Each structure stands twice: as structure tokens, then as C-alpha cells.
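What you see is the complex with one protein chain gone and the rest in place.
This part shows chain A:
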Amino acid sequence: MQKSNSNSQQNASADKTREQVMAEREAKKQAKQAKKQKPITPATTIITQVEQTTITKKLTTTTTTTTKEQNQLQLAAAASAPSYDATVTNNAVQVSAQNTTDSLTNATGASEKTREQIKAEREAKKAAKHAAKSNKANSVDAVAQQLNNVQLTPKAAANETAATGAADQDKKKPALSKAERRAIQEAQRAAKAQGQNKNVTPTSGVAKAATSSVKATPVVSATPVKEPKRESESPAKSPSKPTTHKAEREWNVKLFNHLVSADKDASLFINDASVHPSIARLGVQYAQRTIVGSNARCIAFLHALRQVVQDFETPAKKEFGRSLDAAVKHHVEHLHKCRPLAVSVSNAYKQFKNQLMQLPDKPETELKELLGHFIDTYIENQIGKAAQAISSSMQEKITDGDVLLTFACSSLIQFICEEAKRRQVSFRVIVVDSLPFCEGQEMLRRLHACGIPCTYVLINAISYVMPEATKVMLGAHALLANGYVMARTGTAQVALVANSHNVPVLVCCETHKFSERFQTDAIVYNELCDPNQLVKDGKCCLHNWQTKSRLTPLNLSYDITPPELVSAVVTEVAILPCTSVPVILRIKPDIGY
């Protein structure tokens, strides 16, 4: 175990500073010593880690059903695989650090400390003391919570986890800052001390937490314990995260004060007993942007929903349909708190609610089966078959010699391109991408995997490549009732430039993403992402922007493309002008209301 880890660390060590390397070496040495002295402590930790890994992997694979999504989720699983290794190493280092704390502190303390780091440390210590005082059950939670607090905003990294690959994971791993590592150590030490006081188990606190929950139902345990861990090893953009988090919220852009950024409180993800584990897990995945994209979010939601339905037990003297409705409502609210619901998800939820209202009078198991069947058909019809229908009508539009221009990543566009490739049409694709999400890189990788020649540019170079393009194909987040297209920010710009070059713009969108909302600009309703994503690295001038009073980075999720910039919308029903959205909403009333 140690050796394989050291290999991977050596690969990554190129980006490390000398101090880090030295500290790590020392830590490893100590870990070895610790192993000899106390072979039990680190071993149990590693074993529990491995158990968790397998459980989570199982969970991940259960959710991969539709062919389209399978690819993506597998990639996600592959991407997360090396990160577990990282956790194990980390943990080993931490355990050793517990045994020989002083020397490691000296090693790391040798490098300069920033104020924030010291503050974070103090906070962690204080919290650790507090945890030691409280009783055992609470303290485990506290530790878990603390681990979360240490890394309150890891969704940036998590987002990239989905987009980039395993290789990137390896690169990012060493970026875990010392302050965080130390805070984690402190928390763990406190938990350990607390455990010894109570004479329950001599193992470390986190290991104990893991084992205790593993003993319970495996589905439950994997989620709440795993999340803080995963968060703890995902890299943060700046070490000042824990202390500046509160200040961050005060520096909202005035224009966007009405948009409340989603509450990323740790307790929300773990400590809510009434939330089903699959939903809690999904919530974290939404918040961290591990699951992005309208379709992926919808499918993941429906899978989680099916789990909820299956595990649902009607309370005594209550009706199945009603009580399930209430429970699902609670779950959806939880998801909404994690990240505002996608239009596709809220449409699916509405459909599901409709179904609940119309449940026949049958025994509970049959009803559950009925609902499960409904969910399956929803996924198959609304997403799978719709994609096929759109693809087949798009095939007529793609001919030899075409140069398709697309923006960011869309599973539907990918599907269409793959289909065209299968038909052996000779065409190429220009992938336009934008910082900070860089979803186009994922698109590029997928297209590259099926052998389609690609060109890749950033969005400000779009006028350079637009003259080559013969068609622009765009995915969408939602189609609004006034014909405006809501999509990843930058889409409107692509459509605008395409329009000025007289290139037709086709928006591909399934009808389950149609929304009855009206919106005319991207400011009234939007989603704010983590502004720290705009900060490139430590050398960037925006580094520590929180300390500059008047400066705010703004990271918008979506923008709105006016219908005059869109030539046509391709849906599974027909190829339509944008303005026909209300017509579709009317003939398909089950979506709208």
C-alpha cells in the first residue's frame, strides 16, 4: 500500500515545493516507524478506508443504467479511484503524525505560516477542545463536521473532477494545503483523545466513526462518512478558505444581491436524519458539481428517488401516497438547498407528483413497483428515446464536409456527433470552451475518444474560428416559455457571433427541459458559482480578493440567449422556431403544470 502510494506521489512531486517534499518524506518515515511500533492503528484505518471505497464503488455502479450516462459515471468513478489512494496516504500520514506530532509540526512549521493558517489552527483547536468535552456520539459528528468546515468550498475542485480525468486528480493531490492538513490532524487527535477517555476503542476517531457506521447498513454508512473525507483531500483554491468564508458572502455583487448563493453548511449534508442517504449523497454531488448537466442531474435524481421509494415505510395509520409525497417533498427541498434545482429535475419531480396523486388502490409493494416502473419509463422516454429522436432528425442536417461548432459539454450533442460518426459522415467539430468551468475539455475528450477530428479554442477566440464553421449546435439547460434559451454561460455569445457570421444556430433540447418560466435577461434568475474559480493560482492578482474592499469576482452559471439569435430548436417532437415553446408546453400539459 505504502509503496504504490509513494509511486503516485513521486509523479506528482514535480509541482511540490521543497518544504512540502521534505515534510512528506519525514511523515512517511514516521509512518513506517509507527507501523512497526503500533501495527494496529494504521492498519485498521486503511482497512476501513478500503471497505468504504468498495462500497462507494458499488453505489456508483448501481446508478449507471442508461447507456448514455454510463460512460460519464464510469469516468467519474475512474477519476475518483486514485483519490481514494490519496486518502489512504493522507490518513497514514495523519496517524503517524498523531504518534510523533512534535517532529512533524516542526517540519511543517519551518515553512512560513500565514495569518489565516494560524487562525484556522486555533479554530480547529478550540473546536477540538469543545468536542472533547461533549459526549461521545456528538463528538464524532463534531469531528466529521469539523472536517467539513475545514473545506467548506471544495465544489470547485469537485466540479473539475467530473470534467478532467484521473491524471488531473493526481496532479491536484499535493495541493492540499498545510493549514487544512493540520486542522484535520487536530480534529482527529481530539477525537482520539476523546475516544481514549471514554475507553471505547483505542483506534483513531475517524477510523472509529467509519467502523461504527459500516457496521450499520452499508448504504447508510458509505455516504455520510465518505463525504467529509473526500472533501478533506480535494484541493482548495486558497488556504484562507476557512476564515474568509463568512466575509465571502458579504462581498456579493450588488446586482446579484437577490440571488442567494446555496447554503453550503456542512450540517446540511450529514446531520439530517430525515434525509435518505441516496438523496444526501446526491445533494453533495450537486453541491460539489460532481454531477453536472441537465440530463445527468435529472437521471441521478430519478435514481435516488427510486431508492427513496423502495426504502420508504409508511408510518402507522397513514396513507402510502400522501406520506410518500410529503417525504419526497422534503427530499427535494433538501436538494434545492444544496443547489437550485435544474428545470429538468423539477419537471421530473412534477411528473412524479402527478403520478403519486393518481395511485390506484393497491398494496404497497405493488405501488412501489408501479412507481419504479414509472421512473424507468420516464428516463427511457424523456431522455433516452428523445435523444435518439433528436439525433435522427439532426442526422439529416449533418453532411460530408460539415464543420460543427459547439460550446462547452452537452451529452446530447455528443450523442449526435457519435451517431454521425457511425454513419461515416466526414465532418469535424470545433469545441469552444470557457474558463473557469472548462467543460469543453471533457467534450473534447469524449469526441476524441470516438475519433472525431476536433479543434479547440477559448470563447474569446471565437471570431477566429467562426468563418470555418458551417453549423453551430448548442445544448441547453432549459427552454423558457418566451422562447429564450437558458444554457451554460457563453452560449449566447456563441450564438451572437454565429449570427454575425451568418452561420445557422441549432439548439438541441429535449422537451422535458421546457420550462413555463418567462425570463428576458440572465440577471433576474441565475446561479452564482464559487467566485474563487476565477482565481487562477497563487500568483494571480485576484488572489486574496476578499481582502480588497471593492473587488468581486463574479461567476455566473447560465445566460439567456434571445430567440432571434437561434435559427431553430431541435426537439424530439419537431424542429421548431424558439417561439413555439408555448405550443409544445400546451400539447404536452403534463410538463407544464
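Here, contacts are C-beta pairs under 8 Å (C-beta built on N, C-alpha and C of every residue); 3 or more make two chains touch, one makes a residue touch a chain; residues count from 1.
Operating definition for what follows: contacts and distances are computed from a predicted model.
Asker: Between "Large ribosomal subunit protein bL19m", "Vacuolar-sorting protein SNF8", "Translation initiation factor eIF2B subunit beta" or "ESCRT-II complex subunit VPS25", choose the name on the UniProt record of the chain that's been left out.
Answerer: For the chain not displayed, UniProt's protein name is "Translation initiation factor eIF2B subunit beta".
Asker: Of A:Glu313, A:Glu364, A:Glu380 or A:Asp521, which sits in contact with the chain we cannot see?
Answerer: A:Asp521
Asker: Pick out which of A:Gln441, A:Thr511 or A:Ser580 touches the chain that's been left out of the picture.
Answerer: Here the residue in touch with the unshown chain is A:Gln441.
Asker: Given the contact definition stated above, which residue among A:Glu419, A:Glu510, A:Asp530 or A:Asp559 touches the chain not shown here?
Answerer: Looking across A:Glu419, A:Glu510, A:Asp530 or A:Asp559, the contact with the absent chain belongs to A:Asp559.
Asker: Write the list of chain A residues that the hidden chain touches.
Answerer: That gives, for chain A, the contact residues 164-165, 167-168, 253-255, 431, 434-436, 441, 444-445, 448, 453-465, 467, 488-490, 492-493, 496-497, 500, 521-523, 526, 534, 536, 540-542, 545, 548-556, 558-560.
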